[in-house]
Every structure is written in C-alpha cells, then in structure tokens.
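What you see is the complex with one protein chain gone and the rest in place.
Each chain carries a letter (A and B) given by its place in the written order, and its residues are counted from 1.
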Amino acid sequence: MTELLPFVADLPLVDHHCHGVVTHDLDRMGFERMLTEADTVSPLGTSLFDSLIGLAVRARCAPVLDLPRHAPADDYLARRAELGAAEVNRRFLRSTGITRFLLDGGFLPEPLTTTGEFAALAGSPAEDIVRLEQVAEDVVRAGTGAEGFAAEFAGELAKRTANAVGVKSIAAYRVGLELSGERPSPGEVTAAAGRWLARVEAGEPVRLADEVLHRFLIWSGIDAGLPVQFHVGYGDSDVDLHRCDPLLLTGLLRATRASGVPILLLHNYPFHRNAAYLAQVFEHVFVDTGLITHNAGFRAPAVLAEVLELVPFGKLLFSTDAFGLAELYHLGAALFRQGLSDFLHGALAAAALSEVDAIRLAALAGHENAARVYGLEGRG
Amino acid sequence: MTELLPFVADLPLVDHHCHGVVTHDLDRMGFERMLTEADTVSPLGTSLFDSLIGLAVRARCAPVLDLPRHAPADDYLARRAELGAAEVNRRFLRSTGITRFLLDGGFLPEPLTTTGEFAALAGSPAEDIVRLEQVAEDVVRAGTGAEGFAAEFAGELAKRTANAVGVKSIAAYRVGLELSGERPSPGEVTAAAGRWLARVEAGEPVRLADEVLHRFLIWSGIDAGLPVQFHVGYGDSDVDLHRCDPLLLTGLLRATRASGVPILLLHNYPFHRNAAYLAQVFEHVFVDTGLITHNAGFRAPAVLAEVLELVPFGKLLFSTDAFGLAELYHLGAALFRQGLSDFLHGALAAAALSEVDAIRLAALAGHENAARVYGLEGRG
Partner (left out) sequence: MTELLPFVADLPLVDHHCHGVVTHDLDRMGFERMLTEADTVSPLGTSLFDSLIGLAVRARCAPVLDLPRHAPADDYLARRAELGAAEVNRRFLRSTGITRFLLDGGFLPEPLTTTGEFAALAGSPAEDIVRLEQVAEDVVRAGTGAEGFAAEFAGELAKRTANAVGVKSIAAYRVGLELSGERPSPGEVTAAAGRWLARVEAGEPVRLADEVLHRFLIWSGIDAGLPVQFHVGYGDSDVDLHRCDPLLLTGLLRATRASGVPILLLHNYPFHRNAAYLAQVFEHVFVDTGLITHNAGFRAPAVLAEVLELVPFGKLLFSTDAFGLAELYHLGAALFRQGLSDFLHGALAAAALSEVDAIRLAALAGHENAARVYGLEGRG
C-alpha cells in the first residue's frame, strides 16, 4: 500500500450498488453477524473480527469514532454504542466522498433506512434500483392469474421504476446464472407463472425461483431500456456459488447486446477475471468489485488489480454493496480508493501511463462511467 | 520475501495433514518422481528440478545437508545418499518446528513409516487420521454382504478411530466432490453396497467409487463426531481436477452445519479462494493450503495471501501434505512461515493491524485452531 494519490483521495464517487443502513444500536453478536457474509459467528472459528474486514474496521473505522487505530473490538463496540447509531451512521456515510448512491431497497431481512432517509443521513442524493424479483413477488402476493401475470408485472414495474435509474436481478440466488439466451415467449411466461401460482396456492412461500420467469423479468428491464444489474459471484451461504460464474451468462449477453442496454455485473469475486473478460468483449457489459472490496480489507487492491487486467477503464464502476453497517460504506470507499491509487501509483512508477491519463481514468471509474450508464446527468 | 518476523520464525506448528516418509535411499529418478504430483519425469520436459519446488529444494534444503545454497541437483542427491535416508529424514523432520503431526496413513503405494516410527524420527507426537475409504475397502476385502456392510463398516471405523483424531474422505479422487446434501438412507446404502460387491465378485479390484457410499462414509464420520477432512483440488494425474472444486460440496456443507462437526478442506489450489469463501460463510468449515505450499516454492506466499482475502484467521490451519520425501516437511513448514510472515509484515507496514494482533493471529493459524478443532489439548 502506498499513500493515496491526491486525485484519487479527492475523487468523487458514485456508489452504483448499495443498500440501506440499520438505525438501531448493535451488540457484538449483532455487529459481527452483519460484518461478513457469514450468517452468524462460529463457536468453532473464533471472532469474525479476526479476518481482514474485522482488522480493517479496527484500523480504518476506529479513528472515525475518535478511537486509536487498532482499538480492540469490544472498545470499538462500546464507543459505537456510546455515540449511538444515528451519529455513527452520519459520521461514516459523510466520510466516504460518495456524491451519489444508487440503492437496492429490495432486501430487507430487517428494517433499513429508506432511500430518502438514507440520503438525508448521507447528505447526498440517492436513487432507486428496483429489484425485479420483488416486484414479481408483490404482484403474486397482490393476487394475479397465470394469464394476467405478464401484463400486471409490466404495469407494476413501470410504476415502480418511474423514478428509478435501473433494475436488478437476483437470479443467481434463486436458480443460478445459467440462463438461456432466448427471450421467453408469452406462452412460456404464462405456463411458468401458472406453475408458480400453483405452488403458492399449495402453500409454498411466495419466492420466485424459475429460470423462465427470471429471464422474463430481465427482458422486461431490457425492453424498458433500464440498466440491468446482476448479482454475480460472492454472497452469503444461500448462494450456490458454483452456479454464479458470470460466464454462464454468455448466451444472454450475446442475445441482449444489440439492445444497447447496459448490463452491470456486480461483485463477481472470485470470478472477477471472468467478468472482466465479458466487459472487454461485450459492448454493453460493465463490472464492479463491490462486496469483496471491504471484505478483503488490506487485500482489496490485489483483487482490483486482477480485474483491471482485461476490463477497459470505461467499463469499471465503483460500488460498495454495503448493507446495514455504515462502516461498510466507509471501508468500501476507502479501500476502493486505496486499490485504485496503488494500481495507478504502480503504473506511474513503471511509466505504463502518464499522470494526465491516470487522472482521467480514475474519474471514469469513480463516477463518469456510472453517470453515463445510468443517465445521472441532470438528476438531482 | 522479507526476513521472517521473529514470532513467526519461532511459531510452533501443528501439521494437521501429512503422510509418512520413505526410509530407503532414492536415486535421481526416484527422488524426482516423489517431488511433485507428476508420476514420472518427462522425457520431453526436462527435469522436475527445473520448477519452483526443485529450486526450493536446492535453495532451502541443501544447507540442511551441509551443502551450499543452490547446489546442483546431482550434488544434492549424492550428498543425500552419503548421509543415508535415516539421517536425512531426521534432519529435515527436526528442522521444521512442527510440534505435532496428524498423519493420514491410508495411502501406501510404497512402504512409508508408520505413525509410531514417524514420531520417533521427528521427535514429536503424531496422531492418526483414518482414511474412510480404506476402512470400507478393508471391510469388503475381509468379506461382507450388502445387508451387513453398514454395520460392519461402523464397527470397524469405531475400532480404528479409537485413538484417532479425525477421518478423511478421498471422494474427490473417486467420484469428484459433487456429493448430494442428503444423508443416504439405509436402503440406499445397502443397494449401493450390493452393486459394489457385485463388481468385486465379477473380478474388479476392491476400489470404492460410488457417490452414495462416499457420502455414507462421510456421514459416519459426522455421526461419530470426528472432524472430517476432504481432499480438495490439486493432486496427481488420477484426479479429475474440474470435479474437485470445493464449491461442489455446498449442499453437503449446508446439510452438515447443524452437526457442529468440523469439516476440513485440504489443499484447495487452484480453488483456494472458493474454499476461503466456504470457510467464511459456514461455521464448521476450515481450510489449509497444503501441498501447494511446497510445490509453489518462492510463490507460496502469493497463494496464502489469496486465501486470506476471505478466510477468518480462526478458520485457517497449517498442513504440509508432505508425502514420502522428508524435504517436503521442511519446505512446507518453511514456506508457510515465509508466507505468513510476508503477509503479516505487509499488513504491519500498511498499518492494517497491530503487532499484538499479528502475534495472536499467527498463533491461531499455526497451532491453536488445530488444537481446538481436533481436541488436541491434553493428548500426549
């Protein structure tokens, strides 16, 4: 790690994929459970603070709460409680240099800030990304039939995306990413909706997990001209990670490239080199390294460097994928800056690029690509 | 590479996965054949000494035999023969700083030291890990029927594990790791045993390769509360490496997490980042980087750093997976120390952790995790 290049330290960032924060105080167990993708602390495996993300909290977040670097975890949590969640959230969210947030509000295992509350806390504008599966599940919950599902979904999606800047698919979590490249026919959608509704009527929970319907949702986003985000790779233990390699999307990417609608591959770790390849060869594909950036702590720059082997700088976006803990915004932004700065610093030292280029490329990844892809100019 | 941090240089190590050593002298061909995972030297490909492990032998092992660093391979082997296998074994095994060895005695293509012989040579206690498939094959060799197989296996396993600290599955070598998450029913076990016995009666060698039976064996280990090791990833040319990605175990890991019985993913290369993910999200999963540590020589620290992106320090264990050549213990231990030291040195230089933490985390990976997982406290 080297000292941040000044133009990276000051770089405005657009966080194109993140979530709200919790507004209540957290005890140690509650904090650790939100720290990584583990559901809980392992009695066999010691504390989750003993990982790079935990060390990063103590190294980089403790000073924001007026503690010395490397303060012990218990001291950190005591100070956090003393300040209270509202102050903690404010401090971290305003320390990031993120000038705009695109929030996925669709995952709420517990109450998080709304987009409006979040923007107020952060002191920066926040936009909505609409989770496709949530819209479909709400349509089913509201009551629909197989024949009417497609039209009702389209109507509801139009309503919810009126002010949104993009949509997101979590097919990875439900059926994996081996999605066909074919647009499903109306008959196939009706048949699939019928199967789903039958399961719901039989008492199963309303949870979309059907390859045809996930595909239908994605094509609905494409048809609406809305950038489509995909969860790819790394996630919690619900994911079958071996079904989440972005290369499995190759057929769908071929089928959608003519649309010109941007497709955003989120996270991607440990398949991030595969994602970078896709971003090189498909005109409409973009990538980020959210989630792993804060999880890998001190090693985040190494992961970013691997992505940059193939991805053009015009195709790389910044995101935190922070969820719940305000620390994760702080770490995601700080470690992205560290990675970008280390990379450019190394390239400058090797005379692999000029400083003028370094400044320009940092701006692309930091905010310009996001502004262009999501059409953020002129908003808010 | 940087000079070893003193607390890593002196760190006691528990080698939780290794094998015996050969006790006879070796000519150059014999030595090279045991040096890597290649079965033999390639007439097309020059010497296996011309790889990072071969260079590591000449750089790190030659001085232990009183030769200059980088002594030529022939000089090295001549000196080895001069000292004799017993003295060579003693020197290397006692140079490692390994305080306890967990030996898998189940793979014996040629005679190796027994656990007792090994402990005497090394001057440190050694415990047994029982290879599940070997128990099953011995039960079949001793004569059994389909109906009685499960009970006879259970009895034999109980007998052999009376003093053992864990069991090991080599399903990876036989059927790959795409194992179902379901516990096989008694009827399924009987049916599978019947199919196997029929093949044996038809003259096939007694070699277990049946997805149901490998799973039955694994669940037997779980039920006995014994930590279960899995061969994962890198191995010799018998392995279908594309069937050995640890992510294929996801279903089985979900199914066994409630048991609280530790599962140890061995080796993992080149899927080590995938294994680290599993160790983060599943409470009972642990990983090591055995085998690749000595094979990658000079590059071992780079591999270890990748694993540490996600694995909590409380979930990382040390192993050599040394087999046959005593040099491999020496290299495995020395290169693990180098990797851990380089990593912590870099983190300290970047102020990513404190020295107090570095010392504590090194102790976890070096020996504390193994002691906790295998219940080694109070033994020997």
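The rule we apply is simple: contacts are C-beta pairs under 8 Å (C-beta built on N, C-alpha and C of every residue); 3 or more make two chains touch, one makes a residue touch a chain.
Here the structure is a predicted model, which is why all the values come from computation and not from measurement.
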| item | value |
| --- | --- |
| Residue of A:Ala86, A:Leu108, A:Ala198 or A:Ala352 touching the missing chain in the full complex | A:Ala352 |
| Full-complex contact with the absent chain, from B:Met34, B:Ala120 or B:Leu241 | B:Leu241 |
| Residue in contact with the excluded chain [from A:Ala296, A:Val311 or A:Leu376] | A:Val311 |
| Candidates B:Ala171, B:Leu249 or B:Ile292 - the one touching the absent chain | B:Ile292 |
| Touching residues on chain A - with respect to the absent chain | 245, 247-248, 250-251, 254, 260, 262, 273-274, 277, 279-284, 286, 305-306, 308-315, 346-347, 349-354, 356-357, 361, 364, 369, 372-373 |
| On chain B, residues whose C-beta touches the chain left out of the figure | 1, 36-48, 50-52, 54-56, 58-59, 69-70, 234, 236-237, 240-242, 269-270, 292, 295-299, 302-303 |
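Assume only the chains that are shown with their structure count from here on.
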| item | value |
| --- | --- |
| Mean-CA-position distance for chain B and chain A (Å) | 37 |
